[in-house]
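Pasting a structure below so you can have a look.
Note that one protein chain of the assembly has been removed; the remaining protein chains are unaltered in position.
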Amino acid sequence: MDKWTRHHLLDLQGLSKEELETILETAKSFKEVSAREVKKVPALRGKTIVSLFLEPSTRTRGSFELAAKRLSADTINMSGTGSSLSKGETIVDMAKNIEAMNVDLIIVRHADAGVPYMLANNLKAAVVNAGDGCRSHPTQALLDMFTIKEKKGRIDGLKIAIVGDILHSRVARSNIVGLTRLGAEVTVCGPSTLIPIGIEKMGVKVSYDLNETIKDKDVVMLLRLQKERQHENYLPSIREYAIQFGVNKNRLRHAKKDVMIMHPGPTNRGVELSAEVADGEYSVILDQVTNGVAVRMAVLYLTLGTKEAED
Amino acid sequence: MDKWTRHHLLDLQGLSKEELETILETAKSFKEVSAREVKKVPALRGKTIVSLFLEPSTRTRGSFELAAKRLSADTINMSGTGSSLSKGETIVDMAKNIEAMNVDLIIVRHADAGVPYMLANNLKAAVVNAGDGCRSHPTQALLDMFTIKEKKGRIDGLKIAIVGDILHSRVARSNIVGLTRLGAEVTVCGPSTLIPIGIEKMGVKVSYDLNETIKDKDVVMLLRLQKERQHENYLPSIREYAIQFGVNKNRLRHAKKDVMIMHPGPTNRGVELSAEVADGEYSVILDQVTNGVAVRMAVLYLTLGTKEAED
Partner (left out) sequence: MDKWTRHHLLDLQGLSKEELETILETAKSFKEVSAREVKKVPALRGKTIVSLFLEPSTRTRGSFELAAKRLSADTINMSGTGSSLSKGETIVDMAKNIEAMNVDLIIVRHADAGVPYMLANNLKAAVVNAGDGCRSHPTQALLDMFTIKEKKGRIDGLKIAIVGDILHSRVARSNIVGLTRLGAEVTVCGPSTLIPIGIEKMGVKVSYDLNETIKDKDVVMLLRLQKERQHENYLPSIREYAIQFGVNKNRLRHAKKDVMIMHPGPTNRGVELSAEVADGEYSVILDQVTNGVAVRMAVLYLTLGTKEAED
């Protein structure tokens, strides 16, 4: 690939294998910046980046803001509860107002699927999706892919399980798209109530039995369980979920010797995985967080290097 | 005018025609900065600017913070709900504490009229009023004046209508002062319950009929209607207000061909104006937002170029 041409990052759906690899390569060089004594490069000096998180988040917002600051951009946080934003029209209006302050890029998170797309359709500023409803979370998937490639040397041909509440997970959806495009063999595994019917069409296998699934996997990616799912009758109990789909040392005995355990955080220790596993030798959870900053630096850098017309 | 000498910007009342024009001229040169690839000048490097917004605001605070950052100042956000600030004495105490951290300028917004004046009387730091109760909102008026001058080439001699809840509007008050000083002929228009008795003393005409008023106006400035006014018995209903004072395409047929529609935002689409008009050819709403950053850069730059003694 010669040159990055996409103005927005909304999902991984439309990205080619080459484009995904360009992001991962760019992130690699930025990871080195965060390891320096002086963690700062002037790449985006004088650019204005706005965080518009209309769903509560501290970590992802912090990761994006650090990424922006290490590239020397100016950042403004305009996050809020979004309570006054009931109608779609209104959030576009709000974003146009922000853009009018000569803002170059808006990082948006919203509880409703589709909001980043609406903004991208209506703005000249670049839009980066930091999570929309149950739909997409492209930078999370990219940091997961970066971490897998860094640790395993490749993604192509790996057997990867994504375990948990697939139905409500934007992390799962974005990872399925990205990982399958780079040649991984993905299996989703969880309670039948939490696996969407027809998910096989996304090119994945389905399993309801983690003991069976874990046997031949190179990577096991656990999803955060929202505790309210129990009250929504998706689950008999959290305890039951932990017994069937939680990963503890015992369950890891069935796994490959070099299995890699991932989790997008924050973890429910004792539910998706035991503390022992979270802090143990197979876990790369903190590497994922470190790589998140590098991947976000790459995304901000690449999208801001384009003009609207190029998309 | 040779040199700016005011240490604070509290309202437009005491400003001469020359001073108003100096701000607008300075803003013009700063507008160009925000249009550059690298939107940053070192003018206020090493200065400390604090946002003290004790009334909720995201947009105005963001506009000021962007202005400060593009001038390379350090900014700290100390905004809060102000619930612990019931007595005037206490907010002065709080501001003195902030000032003691060698802060150069405090941007203050407060639900009570007069708070910025109290701070200015008690502090050596510069004070910029970002809105106090129903009293003043000088940077909003300045950005409106800047936008009118930019689009119409002049303010002197223009016929301008300010439409809506004049009674509770600091935006209206500051605009009346500034626009009349620069020679505009201002008419206020709204329901009789929402026009203060004796407003003519400010040098404006009064109208209760928008169809009549709109005919010869060069500029129509709509004010945001607080929906709670209905429950306070100022209005029979929001719908009734929209019918009588909302601007839609139909009503614009009575207007001049080059009428300019303004609104300080955020708009209630369907109330003060229709979506069609808000996004249409006569609207300069987003220009107002863009110019807000330039005007605020000018205000921060000019006031910080003075010493307390000069005021």
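Read from first to last, the chains carry the letters A and B; within each, the first residue is number 1.
Note that a contact is a pair of C-beta atoms (placed from the backbone, for glycine too) under 8 Å apart; a residue touches a chain by one contact, two chains touch by 3 or more.
Predicted model only: the values in this text are computed from it and were never measured.
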Touch with the omitted chain, as defined above, among A:Q13, A:T58 or A:N250: A:T58
Contact partner of the left-out chain, one of A:A111, A:I243 or A:L286: A:L286
Positions on chain B where the hidden chain makes contact: 45-48, 50, 74, 76, 78, 80, 89-90, 93-94, 96-98, 100-103
Contact footprint on chain A, counting only the chain that is left out: 34-40, 58-59, 62-63, 65-66, 69-70, 265-267, 269, 275, 278, 286-287, 289-290, 292-293
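Everything that follows uses one rule, which is that only the chains that are shown with their structure count from here on.
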Separation of mean Cα positions, chain B and chain A [Å, integer]: 40
